[in-house]
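Complex shown without one protein chain; remaining protein chains in place.
Letters are used for the chains, namely A, B and C, taken in the order the chains are written, and counting of residues starts over at 1 for each.
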Amino acid sequence: MSASTTAPMTMTDPPTGSRMERFVWNCRYHPKRELWFAWWVMVIFYNLYGVLFFFVTHVQPPPSPAWDTPTVVQWFDDNGSGVIAGFAIVFVIAGLCAPMNALLAYSMRRMSVSPVFAYSYLIIYALAAVPGMLVMAMAMTVAAFRPDRDPEIIQWLYDFAFLSFSGTMGVFMIGSLVWMVAILIDKNRVFPKWFGYFSLCNALTEVVVAPAWIFQRGAFAWNGAIAWWINMVVFVSYTAVFIVLLRRMIEREDFGTGPLPELEAAR
Amino acid sequence: MTDLAGASPRPEQLSDEHPKFVPGQPDMWMFVLFETLLFTGYFSVYLVSRTQDREAFLGAQADLDLRVGVFNTIALLLSSWAIAGCVQAARNGDYPSALKKAFLTATFGVVFLVSKIVEWVRETRMGNTFTSDEFFSHYYFLTSIHCIHLLIGFVVLGVVIYQLRSPARRSQQLVETGATYWHTVDFLWVLIFALLYVVR
Amino acid sequence: MRRPDGELILLWTLPVVAIIWISAFFLFPGFLHPMSPTMSAAEVANFYQDETARIRYSMILFNWFGVGLIPIVVLLAMQIRRMAHRTPILSYSLIACAGGPPTIFLIANMFWLLAAFRPERAPELTQLLNDLAWLTFTILVPYLIAQCLLLALAIFWDQQDQPVFKPWVAYFNLLIAVALAPAAFTALASTGPFAWDGLLSFWVKNTAIAVWIIVMGVVLGQNIRQQRAQDLMADQVAA
Partner (left out) sequence: MTTAFNKRLLIVWVILTSLTLIYVVIDRSVDGGTLRASTVVTVSAIVIALVKVRIIFREFMEVRHAPALLRRITDGWVVLVGVCLLGSYFVGSAIAP
């Protein structure tokens, strides 16, 4: 392939000027700019996700599956505009998942394991956004879009939204297990082993959500103490932990500031 | 994985003055502690729901046979005992005996699994299913999530046996890590047993 | 056969697929004068009863060829790999985006086909399927926006003597991303520019997608041909 692509990148020392100048320099020339970009996208994505799902659309913590039809319609009357506006922003930002998954896949490329792990994870999580977020957003939007619809249909959309969101857990379970195996057999110590075991915990809590398909009330329903609250605690701590661990991984990366290493794709 | 072999030397003889050590990877202990917390969460939800409707729970609980639970517990305790022996045999370099005890562990694990399945079938025949009442929802939930841990335990035992088989591997740390996981499966069952079969 | 040769073949699928998309677009009776969200349930049901055949055949065409965009996005990811980056993160990101738009489009496509499958059903249900199809179709932008932004960023960071893409491609992609964004807000209104048949949500969004496909197809073609010429030269030098 072409040899012209390996032109050296001109690297200078960061300027000593104002904070703004340094920030701009870092954005353009910092050797780890791609990693930090993906990391910050991840942090921003999860924050937006939390704000949009908990405070704008009010779909988290989830309303009850035990409600009768008039109550569900009433819920849409109360929250309809928040649902539409919040999910509209979700539709704009959902693509932020991509750099985030790319960073997780990259972490696996740094390990002493086959690239199969990174690519599997990338594809699994690229798929995960559809049942994990977008189907729910679409069903809720459609339900809120025409509040004068037949109440039975509104309730069907409500069930569709929450069950697709809570009940589709296989992608996350298999994804966590792929990551777990990669971490446990990795010799480069990109992640600590305990995080591998923690991934197992996370995968097991995904199993626990399955009864949401079966129960309309109680601890195992989609808003239940076991199927939602305990899982949410595990998921939030898992996410917080891997955000911190990825930050440490990026800090440890030693790219130097010299010319680029030969582009692997071209060879 | 074999690079971990001998990473932390083990004392040949254990006495009161021996140097202190963490059995297995410390990472596995974090798993044990976290998983215990998670189960404590499930147990607490169960106990609270139980106190909200005592009569219904007691009525359903009467269909459980305590003797089956006792048999389950003893089978798992035996397997725990066997794997503890396996760790000590491996530590003393007696690998044939360690291997034998690892297989013994798996055998008792299978005994537990089979008796559990027999019990599930019996309860289902009696009309007690996952959805029939709240007690049995919790019963099937706790026993199956525990069973998933047991199945993962068989994978872990497979790793232990794989380690023990060849002189080229034999990482004592991995053997201990696997044993720690297996004991966790055991003590979680001890708690589940008390909560499902005995608590009134 | 060199690598760029195969890439060129994949790229030449684009005009073929694009012609099929355009034909299907005109064949579907609800796109020219796009159906209004203000139509009543009875009107929607009548529409599906009257136009059943054209809806079915156009949507079957879309069902076959909707995923045709994926090779193009992956070709772009391959171009990003040639850029002066230190990590493959941006090309991974583009690959992670590639499946998104066709998946969402296929969901919309299935709702249209379902609505046309039994048009004699209760009008309320046909209207529900029609809403699901139109809203899903209109909000399929998230991954397209992300693709444009990531590509622009990748081009800005490609600091070498002969960058893979010229800087205007980055600005063009930013412009497209801006043009696509309003469509996400379509459910806020059933009339006006944001409604799913409105100026922003339908005309601007779909034109932006079409222009992006044409322009990026041409730019990709130039790049791949350039690569092929360089390869040939390298071979001659070696010989």
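Please note the rule applied: a residue touches a chain if its C-beta (ideal position, glycine included) is under 8 Å from a C-beta of that chain, and two chains touch if they have at least 3 such contacts.
For clarity, every value in this text was computed on a predicted model and none was experimentally measured.
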Displayed chains contacting the withheld chain: B
Interface with the undisplayed chain - residues on chain B: 13-14, 18, 20-23, 29, 33, 36-37, 40, 43-45, 47-52, 54, 58-59, 61-62, 66-67, 70, 73-74, 77-78, 80-81, 83-85, 87-89, 92, 94, 176, 179-180, 183, 186-187, 190-191, 193-195, 197-200
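Operating definition for what follows: only the chains that are shown with their structure count from here on.
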Chain contact graph, described as a line, ring, star, complete graph or other shape: line
Distance-to-centre winner among chains (Cα means, whole assembly as reference): A
Centre-to-centre distance between chain B and chain A (centres being mean Cα positions), rounded to whole Å: 32
Centre-of-Cα separation between chain C and chain B, whole angstrom: 52
Touching two or more other chains - residue numbers and ranges from chain B: none
Touching two or more other chains - residue numbers and ranges from chain C: none
Touching residues (chain side chain A, partner chain B) in the complex: 184-185, 187, 192-194, 196-198, 200-201, 204-205, 207-208, 211, 214-215, 218-220, 225-226, 230, 233-234
Sites on chain A touched by chain C in the complex: 1-5, 7, 9-10, 28-29, 31-35, 37-38, 84-85, 87-99, 101-103, 105-106, 109, 122-123, 125-127, 129-130, 134-135, 137-139, 141-142, 144-146, 149-150, 153, 157, 255, 260-261, 263-266
Residue ranges of chain C touching chain A (in the complex, touch as defined): 3, 37, 78, 81-100, 103-104, 107, 124-125, 127-128, 131-132, 135-136, 139, 141-147, 149-150, 153, 156-157, 159-162, 164, 181, 184-188, 190, 227, 230-231, 234
